[in-house]
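Submitted below is the structure of interest, expressed as C-alpha cells.
Just one protein chain is left out here, and the rest sit where they should.
Chain naming follows the written order as A, B and C, and within any one chain the residues start at number 1.
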C-alpha cells in the first residue's frame, strides 16, 4: 500500500484505536474537521465524539488534562495544532509529564502521546514553522520521536502509543505529503531508540525528520564521488548512540544536519557524544549545517534559513577535504 | 564594601532605580516582604508601591505584562520567584520576548530584565533547584547572563538593566550568601558577553554560575599539580567564544562543568564550538561534568546529582592523563 | 444604557435592528452623517480587501490569511470609537480595525505575503504588532495599559481577540492583572461563534463571554457585534471610563464569520448552510446601508462611487506592495538585537 505520512499516521491511529478502546484523541479541530492537516480525517466519524475530542483552544489544558486522563486509565493521544503552539504546554511537560513516574516512585505513569506537525518548509505564517526538539530533548522522563518517512511514522507511532512512558511525536509537516512509499497494511512497530543507517564508508551524515529527505537528496547529488553513510535518527530521546558512534568510528568524519537554530540544537549534543566516544577516530572537525540563531523568518526568506541540499553537499565536501 | 550576592543585587537595583524613574520591579512577594530571598529588601519602602509591585501569582502574566510595560516606555525588572516556576512564562518568552524587535522591524524593542534564583544546593523542595539555561539559551533575540560572584552580579545586572534588549538574569541561589567579596559602592558595569579568565597552561576548565565556586575549589585542591586555566563565562548568550577558543588552543584540553542535566546542556554547545574552532589543538576529548538526565532529586540525593569538587578534580585528572 | 445581565443573551445591547431601524432613539450615539458615511466606507473597504486578498491568495500571491467578512461592524464600530492617542493591540483577523487606525494597506499586503517588513508599523500609528498565537496579546495590552496609568497618560487601550482566546491562560492572567491594577484596558472579544471548526459551545460552558468579566472584578458587556452603532457606543463608553481611571471593561461582540476561517479552511465541513443563511440576513454592512438609505444620507450613486473607490484603493495597495523589492537574506539578522552579536555576524557571513 503506497501511503504518504498523513495517511500512515491516520492508519496507525485507526488501527490502534480499533484494538484498544482506552485510546482517545484530543486536540483542536481534530473531530468533524479531521485536523488542519487532515491527519485525523474520518476518525471522528468512526469512533465518535467521546473518543475523538475537539477541545477548547488551550494547549496547557490539553496536556494538563491528558495527564489526568492517563492517570485515570485512558491512553490519550493529544494533538497540538502546530509546533509554535507547544510552548503554552511546556510548563505541564517540564514540571509534570516527565516527572510523574519518578515523583510517585512508579505508582503512576503516563501512557500518553503528544503529537504535532513540526518544522518549516511549507511557506506558513509566523509560529507555524518552528522546531522544538531542544526544549523537549532536555527534559528527563519523556521520549522524543521524529519520523522521516511514512514507514517510520506508522511503526513509530504504534510504538509510541503502546509505550508506558510519555512520548512526544514530532511530524515533519514538510514531509506530510511529499513522500509516498510502501507501508504495510498490517500493524508493525519500530522500536523507539533505533536509528536507521544507510551504509557508506567515507563520511557519516546524521539527520532526523524533514532533514533526512534533504540529506538523501544531497547523497544523490554527490553520487559516487564519496561513499556517504547516512543515519536517520528516528528517535532523539532515547538516542541510538551506538549507531552514531559506530558509524563515526568507521568513517572518521561527520556532518550533522539540523533544521532548528544552531545554538544548543540537537547537533551540539551529537557532537558532544562523538567527542566523548569516538574522539580518536575523528579525522576532521564535525560540521553542523543548521538554521540560524534568529526567529524563523517568514516565507520570503525561509529558504535562506533552512539547510538546503547545496549546503549539505558543501559541508560534506568541506569535511572530506579537511 | 564587602557584600554577598544578595546585597550586591539589591544595591544595583537601588542605584539604578534612583537614577531612572522608568525602572519598576514586579513579581511575587517582592514588596513589603522583600522577596523570598530578601533580594528586594527595603526597595518597596524606598520606592513605594508603584515601583516595587507585588503581582498576582501568575508567571505568564508577569512576563506578558512586562512586555506591554516595556513597550509603553517603562523598564520592567521582573522577578520569577524560583527557577522551577519559569516554565509557565516560557511561551511568552519564546513566542514574544525574543521576537518583538524582529517582528516589528525595530519599531519596538524590549528593555526588560527577567531575574530569578537559579539552581540547586540549598536543600530545597521539588521545583526549587532547577537549571533553565538550555531552554533559555536556545531562544533567539534574548540575552542570558549568569553571575558567579557578588562583583559579577552588580556589574552585570546594571548592564542588563541598561541593555536595549531583553536579558534573562539567573542568580545562583547557592552563591547568594556563600561568598562575600569587595564590591565597589559606586556603579559600574560588566559588559554582557565577556568571560573572566584566570590563567593557567595545562587544561581549560569552563563553568558558569554556582559551578564557578566548585571549579575554584577544585583548582585549589589540585594545587600545583597542574596549571589550570579557569573560565567563568558570566554570559551564555552572547557567548565569549573567543575566550573559550583562545584558551583551548593554548591548553589543548578542556573540562566543562555544568549544573543541569547532561543531554543538551550548555556544555554540549561549548563542545560543538571547540570542535569547530579548535579541533586541531585538542589533545584529549573534552570532558563534561554535569547533572544527570533525571528530574533533580530531592535533597536526600541532591549531592549525588550535583557536580562536586571531587568529580571536577577527577575529570581534570582524566583529561590530563589521556 | 442597557447592559447585559449575567448570563443573558437576550439582554444583548443593540441600537439598530437588522432592518436598519433604530430601536430606541435615546441610545443613538452622537455621530454626524459624515461619521456614519465614513464608518460605512471602512466597512466596505475591509470587505473589498478580503475579496481581493482571497483572490491573490488563490493565485499564490499571498500566504494563508484570515478574512473578516461579517465582522466589519464589530471592528469598525469599536476602532472608530478610539481617540487619536489610544492604542490598538490587534490579532490576526483585525485588518479592518488596523486600516481604520492608520495601518497602510500595502504594508498589510506585504506582511501577509510573507515579508516581516510589512509589520514595521509607522511611527505615528499607535498600534502593536499582530499576534498569531491566540490570546497572547492580551497580557501585552494589559501591561501597556497599566504602563499608561503609571505614567499618568490619559490613554485607552483596545485589544482584540476571538471567542476561543478566552480559553487560554493568557486571557485569564492578562485580564486578572488588568483588574487588579485597574488598567485602562478595553478587551474586545469578537465572538464569531467558531474557533476554526470548534463551535462556541465547545469552547466554554459559560452562557456568555461577557460574564467572564465577573471573575476579574470589572464590567462585562455583550453587544450585538453586527450593529455598528451599538459597538461604537459600548466601546466609547468603555474607553472614556478607562481614561478616567475607572478600570477595564470586557466587551463581547456577538457576531459571525461569514466566510472561511482562513484561506486554508473549508467551513462547509463543519457548519450548516442554514446557519450561514441566518447570519447573512444580519449582515452588518446591509444593516448600516439600510439605515443610511432610510435616513436619506446614502444613494445608489454614493454606493457605486464608494465601491469603485475602495477597489482602486485596495488594488493600488496591492501594486505598491508587490513593487517592493524582495527582502535581502541578511535582513533576518538585522533586528534580532540592537546590535548583531559576533555569533550572528558569523552566521550572516555563511549566507554567501
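Keep this in mind: contacts are C-beta pairs under 8 Å (C-beta built on N, C-alpha and C of every residue); 3 or more make two chains touch, one makes a residue touch a chain.
In this text the structure is predicted, and so the values were computed from the model without any measurement.
Engineer: What are the shown chains that the left-out chain touches?
Structural biologist: A, B, C
Engineer: Just to verify: which one of B:134, B:230 or B:263 makes contact with the chain not shown?
Structural biologist: The single option touching the absent chain is B:263.
Engineer: Any idea which of C:151, C:204, C:246 or C:334 touches the chain not displayed?
Structural biologist: Hidden-chain contact among the options goes to C:204.
Engineer: So one chain is hidden, and I want to know which residue out of C:179, C:225, C:284 or C:327 touches that hidden chain in the complete assembly.
Structural biologist: C:179
Engineer: So that we can see where the missing chain sits, which residues of subunit C does it touch?
Structural biologist: Looking at subunit C, the ones touching the missing chain are residues 6-7, 167-173, 176, 179-180, 182, 202-207, 211-212, 214-218, 247.
Engineer: Could I get the residues of subunit A that touch the absent chain, sorted low to high?
Structural biologist: Contacting residues on subunit A, toward the hidden partner: 24, 50, 55-56, 58, 60-61, 63-74, 88, 91-92, 95-96, 100-109, 140-141, 143, 164-165, 193, 238-239, 241-242.
Engineer: May I ask you to list the residues on subunit B that touch the chain which is not drawn?
Structural biologist: 28-29, 31-34, 36, 54-58, 60-61, 84-85, 88, 123-128, 262-263, 292-295, 297-302, 304-305
Here is the rule we use: only the chains that are shown with their structure count from here on.
Engineer: From the centre of subunit A, which chain's CA centre is farthest?
Structural biologist: Ranked by distance of C-alpha centres from subunit A, the top chain is C.
Engineer: Just give me the whole-number Å value for how far the CA centre of subunit B lies from that of subunit C.
Structural biologist: 41
Engineer: CA centre of subunit A versus CA centre of subunit C: separation in Å?
Structural biologist: 36
Engineer: Take the average of all CA coordinates in subunit A, do the same for subunit B, and state the distance between these two points in whole angstrom.
Structural biologist: From the centre of subunit A to the centre of subunit B is 31 Å.
Engineer: Specify, in ascending order, the residues of subunit B that touch 2 or more different other chains.
Structural biologist: Each of 88, 91, 95, 102-103, 140-141 in subunit B touches at least two other chains.
Engineer: Where in subunit C do residues touch two or more of the other chains?
Structural biologist: Within subunit C, the residues that touch at least two other chains are 116, 133, 169-170, 336, 343.
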